[in-house]
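What you see is the complex with one protein chain gone and the rest in place.
Chains: A, B and C, in written order; residue numbering restarts at 1 for each.
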Amino acid sequence: MAYFQSKPTSGRHFLQIPGPSNTPDRVLRAMDYPTMDHRGPDFGRFGKQLLEKLRGVFKTSQPVVVFPASGTGAWEAALANTLSPGDRVLMCETGWFAHLWQELAGKLGLKPELIETDWRRGADVAAIEAALREDKAHGIKAVCVVHNETSTGATSRIAAVRKAIDAAGHPALLLVDTISGLASIDYRHDEWGVDVTIAGSQKGLMLPPGLSFNAISQKALKAAEGAGIPRSYWDWRPMLAANAQGFFPSTPATNLLYGLDAAIDMLMEEGLDNVFARHDRFAEATRRAVRAWGLEVQVEVPGEYSSVLTAVRLPEGHSANALRATILEKFNMSLGNGLGRLNDRVFRIGHLGDFGPLQLVGTLGGVEMGLGAAGVPHKPGGVQAAMAYLNGNA
Amino acid sequence: MAYFQSKPTSGRHFLQIPGPSNTPDRVLRAMDYPTMDHRGPDFGRFGKQLLEKLRGVFKTSQPVVVFPASGTGAWEAALANTLSPGDRVLMCETGWFAHLWQELAGKLGLKPELIETDWRRGADVAAIEAALREDKAHGIKAVCVVHNETSTGATSRIAAVRKAIDAAGHPALLLVDTISGLASIDYRHDEWGVDVTIAGSQKGLMLPPGLSFNAISQKALKAAEGAGIPRSYWDWRPMLAANAQGFFPSTPATNLLYGLDAAIDMLMEEGLDNVFARHDRFAEATRRAVRAWGLEVQVEVPGEYSSVLTAVRLPEGHSANALRATILEKFNMSLGNGLGRLNDRVFRIGHLGDFGPLQLVGTLGGVEMGLGAAGVPHKPGGVQAAMAYLNGNA
Amino acid sequence: MAYFQSKPTSGRHFLQIPGPSNTPDRVLRAMDYPTMDHRGPDFGRFGKQLLEKLRGVFKTSQPVVVFPASGTGAWEAALANTLSPGDRVLMCETGWFAHLWQELAGKLGLKPELIETDWRRGADVAAIEAALREDKAHGIKAVCVVHNETSTGATSRIAAVRKAIDAAGHPALLLVDTISGLASIDYRHDEWGVDVTIAGSQKGLMLPPGLSFNAISQKALKAAEGAGIPRSYWDWRPMLAANAQGFFPSTPATNLLYGLDAAIDMLMEEGLDNVFARHDRFAEATRRAVRAWGLEVQVEVPGEYSSVLTAVRLPEGHSANALRATILEKFNMSLGNGLGRLNDRVFRIGHLGDFGPLQLVGTLGGVEMGLGAAGVPHKPGGVQAAMAYLNGNA
Partner (left out) sequence: MAYFQSKPTSGRHFLQIPGPSNTPDRVLRAMDYPTMDHRGPDFGRFGKQLLEKLRGVFKTSQPVVVFPASGTGAWEAALANTLSPGDRVLMCETGWFAHLWQELAGKLGLKPELIETDWRRGADVAAIEAALREDKAHGIKAVCVVHNETSTGATSRIAAVRKAIDAAGHPALLLVDTISGLASIDYRHDEWGVDVTIAGSQKGLMLPPGLSFNAISQKALKAAEGAGIPRSYWDWRPMLAANAQGFFPSTPATNLLYGLDAAIDMLMEEGLDNVFARHDRFAEATRRAVRAWGLEVQVEVPGEYSSVLTAVRLPEGHSANALRATILEKFNMSLGNGLGRLNDRVFRIGHLGDFGPLQLVGTLGGVEMGLGAAGVPHKPGGVQAAMAYLNGNA
């Protein structure tokens, strides 16, 4: 099986893309149990408990539904369940994933209106408020924001977006993609008044890809009754009906659900606040390394740095993709590529999920050695700077 | 973790529903490897090889696409990629899953026209031909048939359906659901002239649920260009573009793909013809057991018996669900329930996937003992009859 | 890897030898965790808890030591820790394993004295008592009995042996091999006054082979101080010293200990009495099948039937090994061979460990079909008889 034999005995691969993250052994082993009858009483008990536990991760007391699908499926579900063809949606183009979301909206017959950024910061909250205030007729049906933009490493201030919508007195729904943010950085579906939260399994939840999520407010549920985009697979209504007894309308991805159960247990044993603090600490250490190398972090606004990943800009005339290829070849580490307009301009370091301080040191070491091996101008000392911070001596 | 602790030390659970089938250890262990970078060069090589191997299972040289989704998702993909709102589709209601497909078509804005059956046989080929001959204007855009109806245990003669369409000189597409048939019973996407084949991972492919498939003819690909149902997640076009290099447009369910790779290897090592013969043999043994008990097989047409599962009718006044509960409680075996109008009237024995003769004897023993324990009138000797057949002494 | 590819996709192998038994998934998955530092604080805590839990399985409050070794190693440990070259030991030759034990004693320089049987019953308690009464000089230093003779399926009455020793007023140590009995049938180290109990991992404890055990009375510990057989690896003293803190004097088989921990949890969740009752029930069902076939159980004394395995005699002129080869080839089931003088005369059915009623029905079905396929004269109906008993209708 080629996928695990390509580098025999050369030690553990460092999977430092910003998701899928490193799946812990406990989750992999949970997934390795025999599939069970998804319509039997044991499954019903399991499903009910799991769906209940899942709410804790989103900090919500409202329903969370699970699709066997990638995160883009959960995006489609969010739009298809709440909107109708021709509806206007306000979208904040914070990066590549926000861009993809807008494309998706177009394919479903929606009319996206873009608030652009330079891909070096989070969503422009003031611009959102302004656009909504201007929309006296309330033609805008939803505001779509990416909480953690995986292509740039910028976070958007969701609580502030909520406040802006309220300040404008606008009834638009708030749809938030936290696919790469959930369970790595603070997220509060209820407190922040999000209507639909979109998430995936392969990031902070530490699972392999294959599951995605919608957390759903009462307002969104009500919108679902009148939404006009044709839908079946993504339809929340049969899902919620079956979920009430712990079941699913079509066959669920049982073994991934086993893994989800184990992953939530791990997160809760560590404590979500500890998980977030760990990510914050590793992200700060990473940025210190980047600066010590004399390189630039893609995000320019300190309050909007992501603790999930750090995108690093290469000096003009140097190829991020060549650097990544060198690091993969020589040091057995995968880093994230630049997406869209950032292709070859940045590389992305994932420091999320089941990840500890020495894995981070190894990761930064791989980057530092790779910069040397690939001939990218830089100063040594990044790892040293990160260690100094991690050790409380910064 | 409740899902594997409910029956401590009482031996291996018999998962004899008609899918998910028993996942072999080799597939589970393959899935238990660390997730890899789905955009890296190792994945590209792996993906290309896997997609190529996958064609062999469908007996096609045309593309097969893989969705992280349940089988119903692959249904939606088949319809959404080839049809437009308002299109008429001819559907054969062979049982519950055919019924669900028709509901789904309605939700997408299509106009299903039903050819009904009594749920005790495959699709009515003559009726299909008649309907198409009558449709001189070629308003019918697709004929939808379930190859292996999991709710009844009836197979439909797909080659004959193809012939009927051709005999009628009708240009309708032929869409076939072989979710529970593929890799258990003979199926030939190319030779039978199927335009879209719909399949899932958790049956003959011996995987946990979470992946589904479309095999796609050139004619279907062409239809995709003009199809008008809004689609994004299910859209074949970006999928095929990425697949050409072994990649996927959104994050694939990597660990399930590892399992798929192992499962195809197992099928090919045994040989598809041997796999089919094994299923045929176990199905005949099962029917002999049913008859020995004095019970009735749901399907009435010998040429349309499924080798994947056998649905068994209970005598009037007896509850199939009570029987199943007794068997689960006393013998740690899950059987399939009756669906739709067959609820509580039949139970279904899955004899598919990674399944050997002694597992079959145990399965039939559990049914025979359960009939006794639940007070269902029957004659003993079913297991004996099955063993006589299996041993070549029938 | 040849060991799991030889029968691709033909379903689960039935491992019905009388040990190694079928290892449950939960135990295999526990063993699949990364090895930990066997000298670190986490291990110390784990080791202490595990050694404490382990006592419950032996029904003792005295020490139990664990060797990375097969069961024969634990035999050697029992003798080497308590005896000196030239010591006389009274041994009961109940079958092949008792015979091997005697050979082992000879190799260590002991003088075994044999009480023979016809290999169709347990140890002759009256003969033990007589021999001890005759030994006025107390030259006999130990009485060695096999609790569950795996080669014949006979159990010896250990409590009665203890009583016989006491009645004779003899100070000999009582050494008992319950390698294949422990955790399948009742065993009481303390209550029965056993001095050294010898056990292994791969039978009722449901683990793979690789660990073996000595439970040790105070009297045996005292004997260890004066014992003269040179010993190092097997020496209890450094073992007990390290065990006090949860550690081991040389590197323990860490991953097998993980599995042991999981296995004990499973046994305690089911409850040892329930485990024993399950084995008794399956053994009685098996004997009923054997009699229905018109064959003979090797053991002749009903009170000494083992619930762990059943050895079945073949009619004169028929080969048990040919039968076993047929069953392996046609039905993918491994049965135990006849050992020593029983080679080719009996086959042995293991019905121990992680084993449920439908696995038993499949096992007996494989034997019944195999008898037919191999041309061994028999009457059909064995499986039927077993099912009637299992279903409470006998």
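In the analysis below, a contact is a pair of C-beta atoms (placed from the backbone, for glycine too) under 8 Å apart; a residue touches a chain by one contact, two chains touch by 3 or more.
Computed from a predicted model, the values in this text were never measured in an experiment.
Listed residues C:Pro34, C:Gly226 or C:Gly303: the one in touch with the omitted chain is C:Pro34. Across the entire complex, the residue among A:His170, A:Lys203, A:Arg278 or A:His378 in touch with the chain not shown is A:Arg278. By the touch rule set out above, chain C reaches the unshown chain at residues 1-4, 6, 13, 15, 17, 19-20, 22-23, 28-43, 45-46, 49, 67-73, 76, 85, 103-104, 107-109, 200, 202, 208-210, 229-233, 235, 249-256, 258, 261-262, 328, 334, 337. Even with one chain removed from view, chain B keeps its contact list with that chain: residues 25, 29, 32-34. Hidden from this view is one chain, which touches chain A at 4-5, 8-12, 14, 22, 24-26, 32, 206, 266-267, 269-270, 275, 278, 330-333, 354-363, 365-366, 368-369, 372-373, 380-381, 383-384, 387-388, 390-393.
Simple rule for what comes next: only the chains that are shown with their structure count from here on.
Closest to the protein's overall CA centre, chain by chain, comes B. With centres computed as the average of Cα coordinates, no chain lies farther from chain B than C. In whole angstrom, the spacing between the mean C-alpha positions of chain A and chain B is 34. A straight line joining the Cα centres of chain A and chain C is 53 Å long. A separation of 45 Å divides the Cα centre of chain B from that of chain C. Shared interface positions of chain B, defined as residues touching 2 or more other chains, are 4, 22, 32.
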